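Before anything else, here's the structure in question.
With one protein chain withheld, the remaining protein chains of the complex are depicted in position.
Which chain is which? They are A, B and C, in the order written, and residues in each are numbered from 1.
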């Protein structure tokens, strides 16, 4: 929490289903990228610019890079928290950072990030309009921000 | 709601993500079966026998038949309600029925069912133990049951 | 292929990956509907009307009903054959039937069907154009057709 009280991260819950797991009994690694998407969608909704509304203005934010580090597995029926921050918002790109947590645990199961370009419907690089960029910059995670689940400094 | 007050259905919400949609701009048809699974998992949790606990007793309820009728498409960012009922609970099989609804609409987007065998860890047909069967039978949807979203007589 | 010997079904192979399985060690039930889609896509390609070309003409064939019976589980690294037939082609609807087989086995792991409406890009019911309908009707599975893996009379 900052001076202005703005919540600079989003926490979204998700209950693991059978269909998320694989034969090792844990959540399949590609599904974490689905969680990242869920997190950033909820983040954007929370700061007042749902992604559907962004698309309605003719913009898309396709992922140009994604990465994930897997520390501990998630299991069937786990209640998962997806913690999403906006780490940077430049003229035509965004960087989100994520932490995947299990209810009741402090250490994240996984951390990751996605980098997004901003393009128009024709696929051309598009400068994020001023009003949207202002909202996004106000939603930026402060450096060294700490969230409830965080102890310290770490992650990615 | 019935005389005893028991809630004979489960309502679970789900927010559609981009990853659920396909190039027609609607939720891909196979994903409804994921929703059905989410619904019956929450149903079982609600009636006090989480599926994980059932598995811990050495039973599995694999799907032996599944069907879905698709009436209207679901879209990105839709808030979906999965309505789940247990339609029958026999000695070694279960039948669940589902309705997929969009927040604020009465007519379901889709209806469907899944039939499950009860097997042990070796894959053999297994008679559902008495205590579990009793819980499941008390959780059965009454015939002609109606839920908040239902108008009438409907489906399947 | 000759008049009398037209191949009225499509056989497409698929190798099961970890991501298709669930914690019971078998392919998750919703993924069979992905296989059905793969099968009918290859069927349409085989008879000369790839679905992409159909869409380019302003038509879509959304699934209005899907069903699957699961007889035996598929496992990681299994080589699967998807056998697809067109069972009916009416003025504005299609019915496909599928059998899922494991390499080297005769009895199908699963059987199923999908019914499709034909709609235009506005979502309105659309009568399948004559030339396309002719191709589809020639591709219809003869009644009592038998494919290499089939023994007899069976199913659905």
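By definition in this document, a contact is a pair of C-beta atoms (placed from the backbone, for glycine too) under 8 Å apart; a residue touches a chain by one contact, two chains touch by 3 or more.
What you see is a predicted model; the values in this text were computed from it and never measured.
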Shown chains that the omitted chain touches within the full complex: A, B, C
Contact residue for the chain not shown (choose from B:28, B:43, B:61 or B:81): B:28
Interface residues of chain A (partner: the chain not displayed): 24, 26, 29-31, 33-34, 37, 60, 62-71, 73, 114
Residues of chain C (touch criterion as defined above) contacting the omitted chain: 15, 17-19, 33-34, 37-38, 41-42, 50-52, 76-77
For chain B, residues in touch with the removed chain: 18-19, 21-26, 28, 30, 76
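Keep this in mind: only the chains that are shown with their structure count from here on.
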Angle, in degrees to the nearest 5, of the Cα rotation that carries chain A onto chain C: 180
Rounded Å distance, chain A centre to chain B centre (Cα mean): 30
CA centroid of chain A to CA centroid of chain C, Å: 37
Separation of chain B from chain C, taking each centre as the mean of its C-alpha atoms, in whole Å: 26
Two or more partner chains touched - positions in chain B: 33-34, 37
